[in-house]
Every structure is written in C-alpha cells, then in structure tokens.
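The block that comes next holds chain A.
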Amino acid sequence: MNVKQAKSNKKPKKRNRLIFRTIVLAVLLVAVIYALVSNLTNDQTSIETGAQAPDFRLEQINEHNERETVQLSDLEGKGVMLNFWGTWCDPCEDEMPYMESLYPEYKEKGVEIVAVNLDTTKFVVDKFINEYDLTFPVPYDSNKEVMSAYQVGPLPTTFFINPEREIVEVVEGGLTLDKIEGYLRQIQPEQ
Partner candidate 1 sequence: MDSLLDVSSTMLYTAFVLYLIATFFFGATIKQKNNRSKQGISGKIAITLTIIGFLAQIVYFITRWMASGHAPVSNLFEFVTFFGMSLVFAFIIIYFIYKLNILGLFALPIAMILIAYASMFPTEIAPLVPSLQSHWLYIHVTTVALGQAILAISFVAALIYLIRQIDQTVRSKRTTWLEIILIALFLFIGFSFISTAFNLSGYSAEFEYSFNGETVTTDYHLPPIAGPNEGELLTGDRMEPLFDAPGWMHGVDAARKFNTLIWSVLTGLMLYGLTRLILRKRVGAAIKPFLKKAKPDMLDEISYRAVAIGFPVFTLGGLIFASIWAQIAWDRFWGWDPKEVWALVTWFFYAAFLHLRLSRGWHGERSAWLAVGGFAIIMFNLIAVNLLLAGLHSYA
Partner candidate 2 sequence: MKKIKCECGHVNPEGTVLCEACGKPVEENQHIDGNDKQKLLNMRYDGSARRSQTYNKSIVDKIWNFFSSVKVGVWLIVLALIASGIGTIFPQEQYIPANAVSRDPSIYYEDQYGILGLIYYQLGFHNLYSSWWYMLLIALIGISLVICSIDRFVPLYKALKKQKPKRHTQFLKRQRLFSETDHVTDDEKSTLISSLKGKRYKVYEENGHILAEKGRFSRWGPYVNHIGLIIILVAALLRMTPFMYLDEYVWVREGEQTVIPGTDGEYFIENKEFILDTYDENDERFREAIEQEGMVDKNYQTNAVIYKETGEDIAGAEPELEKVVEDEIRMNHPLNFDKYTLYQAGYQQNEFQNMTFKVHETDDPEEESLGSFTVDLTDPKDEYRLDNGFRVAVSQYYPDYELNEGEPRSKTNYPRNPAFVFTVHPPDNEEPEMSFVGIGRNVDATGENDYKLGVQDFETRFASGLTVRVDHTLPFFIIGAAIFMIGVIQGMYWQHRRIWLHPEGEGMMMAGHTNKNWFGLKKDIEHIIENTNVKMVDDQQEIE
C-alpha cells in the first residue's frame, strides 16, 4: 500500500469508523437504558388492570349461600367483585358490612360479590360469617393457589372484574362504602 492509495482509502475508512462507533455506542446505550428501566419497574409484580382474570374453582363455605363451589367462568356475563380476605385482618373486617349491605341490590343488577378467604382454619371463618351474617359466597382457598394465581400481596386486595372477565380495577387495602359502590357500578353489566 502506498501513500496515494492510503489517501484515497481514507474517506470511506473514516466514514466506516464513524458508523462502527455509532453502532457500538447505540447498542451499549440501549443496554444501559434497558437495565435502568427494568430496574425501576421490577417491583410491580401484581396483575395489572386490563388483564384477563384467571379462572379458578373453589369450595364455597358460607352456609347462608346456596352455592357449593364457585368457579369464575360460571359467572360469565356478570360483573364480579373478587375480594381476598382473612378473619385476622382488621381492614378486611371493616369492609365486610359494606359488602354485605350492597350485595342484595347489586346481585339483582348482575354483580356477584365473591370473598375468597385465606384463613388456615374453617372454624374461625364460620364464626366470623355468622357474626356478620354474610350472605355472599365465601370460597375457601386452603392451599393459597388462587391467591398465588392473582399474585395477591397484602390483604385485603380486591379485584373488580367486568362481565367480559377483564380486570377493571385492583385495590390494595380497605375500601369504604362509597368506593365499593362506585367500582360496582363500573362493572355492572348493561341492562
């Protein structure tokens, strides 16, 4: 290679180097951004709104309710308020009367209230149901499979599911009467 040739090669070489450098930097930049973004978002593991609600089937243990089992897919066409609770949990206890007071009215309107219980002993659940005279179905998730399917963290957690079985709202923590009613309206099927 002589000097002249070298000179004539210089321009494309320079351009190639720029392209090469740009590509390498771009790849590295994408990797860094990916790392930072996934680091910021990796805490949110729960099911998000808009997702299809996973189906489940559980034994129903409320003697005041006629169902023996509850299967979500059987409630097709109805709105479902799916509440996860335990007898030991204070905020769960607080919202139970609200749910009970709204239940008859919204059952008529095509909304089912389903309160999945997570206690270890049925005994205390029975006592609890009798104490509050609950009438809505209380499925019993003995090995926490449904809780795991819905990725429930703290109790109570409530999912509002529309007639198309799409999750409209996820609420972690206790609810007030007004709020429950507001959400129930959202998932009520159109008449």
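Candidates were picked such that all candidates are chains of the complex that A comes from, given by their letters.
Just so we're on the same page, a residue touches a chain if its C-beta (ideal position, glycine included) is under 8 Å from a C-beta of that chain, and two chains touch if they have at least 3 such contacts; residues count from 1.
All values derive from a computational prediction rather than experimental measurement.
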Result, touching chain for chain A in the complex among 1 or 2: 2
Partner candidate 2, residues of chain A touching it in the complex: 1-3, 6-7, 10, 14, 18, 21-22, 24-25, 28, 31-32, 34-36, 38-40, 42, 54-58, 71, 73, 86-88, 118-124, 127, 139, 141, 143-146, 148-149
